[in-house]
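Only one protein chain is missing from this complex, and each of the others stays in its spot.
Moving on to chain A:
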Amino acid sequence: MEFAELIKTPRADNVVLHRPFYPAVEGTLCLTGHHLILSSRRQDNAEELWLLHSNIDSIEKRFVGSLGTIIIKCKDLRIIQLDIPGMEECLNIASSIEALSTLDSVTLMYPFFYRPMFEVVEDGWRAFLPEREFEHLSSVTNEWRLSYVNKDFSVCPSYPPAVTVPKSIDDEALRRVATFRHGGRFPVLSYYHKKNGMAMMRSSQPLTGTNGRRCKEDSALINATLRAGKRGYIIDTRSLNVAQQARAKGGGFEQEVQYPQWRRIHKSIERYNILQESLIKLVEACNDQSHNMDRWLSKLEASNWLTHIKEILTAACLAAQCIDREGASVLVHGTEGTDSTLQITSLAQIILDPRCRTIRGFEALVEREWLQAGHPFQQRCAQSAYSNSKQKWESPVFFLFLDCVWQILRQFPCSFEFNDQFLILLFEHAYASQFGTFLGNNENERCKLKLPQKTMSLWSWVNRPQELSKFKNPLFEANSLVIWPSVAPQSLQLWEGVFLRWSRSSKFLDEAYEEMNNIIEYNKELQAKVNALRRQLAELETDDGMQESS
């Protein structure tokens, strides 16, 4: 087995573990192919640490005499420290961790080795098929069809085999449109607003180039979503400047002349490395141990993280407004249509569609708008805030989306079926997981890797009642309204549950959550009791009445 080659020192004794909120623990460190395990020598022999190698973002080594120290920075933002006696052991362990946490091949990742210890009630891989979504859609409209034009991923490698498109557009036209859009990502349905029949579509940029290439099937496709005499909105997630520059590289945007029925709005949202740098700076600020208040606020500001949150939410609200308030259809795209585009379309749905605020609905949204829509998770989540690699594919695009959802949840604490723990769970699993859900960059890759056959889905695990109960928001009351979040700076806050998770104790906040839960549980219990008694009384009284009349 190749892992063995990477593990020169499989175990070391008298290792001391330091981590936030726990006293230091001495124990034996073991390295396996996928885990770093530290068990203490206390009588109960309790396991103290069980860390996935893939969760390790970066490591640092230090030596004082022969005592080595390894500082492990995790993708979930935690920092732990291991003191290892013996320079050789320490060096061996450090190099093993480094190698094991940066495996090249996906098929060596833990999800391919993980043996679930629970019974699968519902296979998560089959829980959110496009067919089922389409069924839901066709119950309210017949203007759309499910196209299998991409069934062998030949038209668009990053799209799923089945996509929803206007009924009037045939597969041949789709093929032609695909050649006119970056990466073949032709406009497809993202969301249908039942209330007024308006649609939100997403795509990549049109390949107009400098000489204004056009494609009549493309305009026909998106025009098919417009009502007679109505205009639609194109939300371009790049600034006008950037969009214009894209023409030099063969890209571009929809010109008014060719799309007279559409009004284009540019809402600039940052990409890739800028977001990654923002995350790195923010986490650095959160981990700063200095006592200076000023430094904290200016570092928070300098990270720009909340600025990105504000920009993304504003664009999403704009898309939602166009649909709900203006009664217009919307097309969203940036360059590739795999990052900021998905942030906007998925957040707009959270705002507009009460279904997306349920657990099941949110899972479906993540499946539909992120996984099946071809957000390159494997590239984007390869490294987190402590990475020092200069690769430019990493970017906390999905993380920002989760943060935005948290912001809306904070403003509408009773409108979501899930709590912030659920969002944190998704954040963790997007970066490191025993499940195969977030492996691969698109459906095509997942298919080739045979993930549904070879790995377990996160949904299979999380959707069991005993797990779900941890993620349920006790305050939830179904709310059929559109929820409009505020994007004022005063309304947006640092997501403490993630960013301060390892730097401040949450004991008192957890107690408050528990108290809240108890208040609501007790109320439900009483309600059940009262109802049971009423029923009992009603029965007794009818019996009584019958006796009387007989």
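Observations, loosely collected:
The definition used in the following text is that a contact is a pair of C-beta atoms (placed from the backbone, for glycine too) under 8 Å apart; a residue touches a chain by one contact, two chains touch by 3 or more; residues count from 1.
One rule holds in what follows: contacts and distances are computed from a predicted model.
Missing from the rendering is one chain, named in UniProt as "Myotubularin related protein 7" (options: "Queuine tRNA-ribosyltransferase catalytic subunit 1", "Proteasome subunit beta", "Myotubularin related protein 7" or "FAD-dependent oxidoreductase domain-containing protein 1"). Only one residue in the set A:L38, A:M201 or A:C317 touches the chain that does not appear here, and it is A:C317. The chain that is not drawn here is touched, among residues A:A24, A:V121, A:A248 or A:C414, by A:C414.
Which of A:A228, A:V257 or A:A488 touches the hidden chain is settled by the complete complex: it is A:A488. Against the chain not displayed here, chain A makes contact via residues 233, 265-267, 286, 288-298, 300-301, 304, 306-307, 309-310, 314, 317-318, 321-322, 325-326, 410-415, 475, 477, 479-494, 496, 500, 503-505, 508-509, 511-512, 515-516, 519-520, 522-523, 526-527, 529-531, 533-538, 540-541, 544, 547-548.
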